[in-house]
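Only a single protein chain was left out; the remaining protein chains are all shown in position.
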Amino acid sequence: MIRPVLLIALPLFFAFLSPIIGIWSKKGVRYLIIFATALNATLAGILLLEALQKPVFDIIGGFQPPLGIVLMVGPLGAIIAFIINLVAFAISIYNLKVEKEPIVRYSMLYLLLVMGSTGMVLTGDLFNLFVFLEVTSIASYGLAAYNKDKKGYLGAMKYVIIGSIGSTFVLLGIALIYSQLRTLNMLDIAARIGTMDPYVKIMAFTSLFLGFGVEAEMFPLNTWVPDAYDGAPHPISAAFASLPAKAGVFALARVIFTMFSFTNFLWFVVVMGLLTVFFGEIVAYTQKDLKRMLAYSSIGQMGMIIMGLGIGTTLAVEGAFYQMIAHALGKALLFIAAGFLIYAARSGKIEDMKGMARNPLIGIPLLIGALSIMGMPPFAGFYGKFFILMGGFSQGYYAIIALFLAASIVEVAYYARFIKIVFERGNESKVIRPDAATYVPLIILAIIIVVIGVYPKPILTVLQHVGTFIAGGA
Amino acid sequence: MVTDWLIHAGLVALYLFLAMVIGLLFMGIARKITARIQNRVGPPIYQNFLDLGKLLAKKTNIKHNWIFDFAPLFGLGGVLLILAYLPMGGYIMLSGQGDLILLLYILAIPALGFALGSGASGNPNAGVGVMRALTLMLSYEMPFLIVILSLMIFYNTASLSVLLQKQMNYLWGIAALPISALAADIALQGMMAEKPFDIPIAPHEIASGPLVEFGGKYLGLLMLYSAGSIVVETSLFVDLFLGGGIVLNPTVYGTLAYFVNYLVWLALIFVVWMIAIFVNAVFPRFRIEQAFKFYWKWPTVIAIAGLVQAYVMSVFLGVVP
Amino acid sequence: MKKALAIVLAILIFIVFALAFVKIPFGEKMSTYPHYYNPITNQTSNMSLPQHYLTYGKNDTGATNMVTAIVVDYRGFDTLGEVTVLFLASTGVGSLMYVENKVKKKVRRSNAVVETGSKLLFGFIILFGAYIFIHGHLTPGGGFPGGAVIASAFLLLYLAYPKFHAKHEKLSVSESIAGLTFVIVGLIGLIIAGYFLYNFLPFGLPTYLFSAGVIPLIYVAIGVKVGSELTAIVDSMMGVRE
Partner (left out) sequence: MDLFTIVSIILIIITVITAIIAAEMKDLLSAAIALGIMSLIVSILFYMLQAPDVAITEAAIGAALSMAVVIFAIRSTERWEK
């Protein structure tokens, strides 16, 4: 019996502990972080098994829900939390490659980023969600500028400005809801959302949607994405794509399905998602810089997830969740590989990376990750896109499906170009062998992608509960 | 149970083998016909089988690295996967919900394998060829996608087997949606990389492009790959627009129906292939930008017209097959 | 043009939100608020949430200051999160302002009045800050303002003595220990009663200093933590100049 609160309390404990350990041994802190994320991933795995039986409610402070805070973990939240922590564990190994001082602070910020993202997924209280959003975003701001160069500062500054606007919107939405319903518990809100004034309801929904849209990289609010990803240290770019983004989009799902069970407003979500897909994929096609290309591709993928949520049928939402999982794994892998390629080629330009991935330790995982992101069948990324498309088809969104497919083709084209260049023969002397801190996380992620691609049954078993999630359950 | 599985596996092997044989035969026929048009005698039809045997028996000395070794297998595996999803004369090995969308995805796999392997060889001609192939893919996928979408809207299904069923019961796609069929055929020409779209291979300019570094067993595998691709591409058109060659209902006529359907399907893909070959023999080659512009202009417009037709028919006129 | 557009947009957003905010029942009787609903036991209560806090707050938490009861006990988990936010802010500023070798620059001494005054005031301000957070459960105030007051005492030292530097290690150790206290108190609650952050100590008599269970303990931790974090932020900002 695992209490979900441990997933939040233990990382906090380790984060507060690390400055003390850091006085004696800086290396010790790094291994402590790896241990903490591994422990968290294990606990999240056990929690997932528990949540599959029935949703877990963890009352905090001993006060019944609307009075106090409650964590609400259904099967879907549990699997997203599990994936977040698993990826966080893989990235924490790659963190060993970061050398720049102050390394203890870096480790703490990273651990708190993981904690905040996990908390956003687990919580069942609207204001608590906002608190964890703040934790996540402030940790992200610090990490985005960690390189302390011009690119890093620029990206972090954009992120800070847009992120604060987003947080303000979330807070406004919460204030509107509280002013009408006098409660902050999500299920309590859901039970009484009908008594709200319709105008206030729509304003609250729009505010929350836009606010969480910043983390979820939704179209008009994602101008920070390429700069922040580009300027951040390589492990952090990987973490950005997998942790806060997934937590943000899960919060969106909570807003849409758990709290406001809107059905007539979902076209808005679909349109926003589609715009995001288009913006991301088309700009990604024109990029020459590897990390920027991956960042724009990440925007595109997040748009697909938002679209899946907006289509709103069981199949499409299932696809959106599968896509979240696949994208978290695949994009983390690609960013880690990108970090290695940039290090090996001493340049961020794709054209300078000729043949850099010819070592099988880097090449095979890279290939698997890219194919998965493109949505090729035997890998994890396929099911997400496929289910979203099928869901859209069954709802009759024909034009949208056509545009979606066109965007996917563009995606295939630019990834194919990238793959072709990195496997091309040329400057053999510069090809180097990655060290363990690079290839171990790559191989872990690649194995998971292949396993859940070839044998998707466990994931699909969990995703069966999408029906209850859409109906407003945990 | 076990015997069922064995029979199924045997049938799969048989169908895949037949597909390869058909592909090689078609290639031979194409060579002969092109030669005839150009007033040559040309090699015998079975020449390709001899070539293949020779290539596979050869020892290979060209060593690049693991990507190079892996790529032909990747391409061939992709082709076999597509073949497994395509109905050949009404028999489908693997099928499921929404395999029309699935097809769109896996159609890209062989091209990727190609891109990988030839990139890995480091030959500049191969690199040029691959970039052309990828651009060409980007161009013909656009109209093709709209065509598939019109079919999906008109027949209101995303499953190939249901599509075949409905075509058999109602009307062949080419009769119901002639505009889309035209767009699909133009896209098909690019997909098969026949003239005027044989830009990626372009034997005279870039020495067969992606193939240039491959020899021996690798070339043999790639030959099988292109044989399989021919069957895939022609059969795709037949399945989408010519009812998959199903004339007899298998539930009524049993095994006989499968046999007859297979023969009809064979005849139909031969016709489609012949059209492609004649176009190939007559037209000169486009440049890649021309091809790209062409595809995003004419076939796309035609395909959109087809889409409008399908939409109007199914939504406004209420034609439900 | 751009500026005009921005102003128009801002006014538009203002109007749209103002239309929503006028619907807030401001200054209405609490009895008209909607009643709350417990999703776990599936029951609707006979009063609203603010009403419950005011009626039963003292019994539930033992604190006389209702704001503290809500901040530290009912929604203590949020406060843990907010403390983490501050911790993150100080860590982030510290990592961004980190310089390998600080160059000592010549600085002017400030004048004698400021020096003597700050020496005199320093102890009193610290005392006042400590008073605020120790009495958080009884009187207005608490860990956050108390910590800020303590930090402002250090700020005075920075102003008076340009060469003054708080030891970063000591600051980070004190904020770590304070944070650990908060988490460990929560975990002890989890072990004893099965609820994280459970108020497991006896409540004692209301209005006495030693009352309200773990609330004073947590508030002292928060006060120390906020004080050292804000001091660390100020210190990092000063570091840039040198």
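As written, the chain order gives the labels A, B and C, with residue 1 at the start of each chain.
Operating definition for what follows: a contact is a pair of C-beta atoms (placed from the backbone, for glycine too) under 8 Å apart; a residue touches a chain by one contact, two chains touch by 3 or more.
These numbers were taken from a predicted model, which means no experiment stands behind them.
K.L.:
Omitted chain: which shown chains does it touch?
P.N.:
Its contacts among the visible chains are C.
K.L.:
For the chain not shown, which residue from C:20, C:130, C:151 or C:190 touches it across the whole complex?
P.N.:
C:151
K.L.:
Thinking of the whole complex, not just what is shown, which of C:20, C:85 or C:132 touches the missing chain?
P.N.:
Looking across C:20, C:85 or C:132, the contact with the absent chain belongs to C:132.
K.L.:
Which residues does subunit C use to touch the chain missing from this display?
P.N.:
65, 67-68, 132, 140-142, 144-145, 148-149, 151-152, 155, 159, 230, 233-234, 237-238, 240-241
Heads up, the rule we're going with is that only the chains that are shown with their structure count from here on.
K.L.:
With centres defined from CA atoms, tell me which chain sits nearest the overall protein centre.
P.N.:
A
K.L.:
Using the stated contact rule, I'd like to know whether A-B or A-C comes out ahead in C-beta pair count.
P.N.:
Result of the comparison of A-B and A-C: A-C.
K.L.:
With chain centres taken as the means of their Cα atoms, state the distance from subunit B to subunit C in Å.
P.N.:
Each chain reduced to its C-alpha mean, subunit B and subunit C end up 67 Å apart.
K.L.:
For subunit A and subunit B, what's the span in angstrom between their mean Cα positions?
P.N.:
Those two chain centres are 38 Å apart.
K.L.:
Do you know which subunit B residues sit against two or more other chains?
P.N.:
Within subunit B, no residue contacts more than one other chain.
K.L.:
Could you pull out the residues of subunit C that touch at least 2 other chains?
P.N.:
Residues: none.
K.L.:
Once bound in the complex, which stretches of subunit A touch subunit B?
P.N.:
355, 358, 360, 363, 367, 371, 374-377, 382, 385-386, 389-390, 393, 398, 401-402, 405-406, 408-410, 412-413, 416-417, 419-421, 423-426
K.L.:
Can you tell me which positions in subunit A touch subunit C when the two form their complex?
P.N.:
3, 5, 9, 12-13, 15-20, 22-23, 57-70, 101-102, 105-106, 108-109, 112, 115-116, 119, 127-128, 131-132, 134-135, 138-139, 141-142, 145-146, 148, 172, 176, 179-183, 185, 187-188, 191-192, 195, 197, 199-200, 203-204
K.L.:
Can you list the subunit B residues touching subunit A in their complex?
P.N.:
Those in contact with subunit A are residues 64-67, 81, 97-98, 101-102, 104-106, 108-109, 111-112, 115-116, 119-123, 127, 130-131, 134-135, 137-138, 141-142, 145-146, 149, 152-153, 158, 307, 311.
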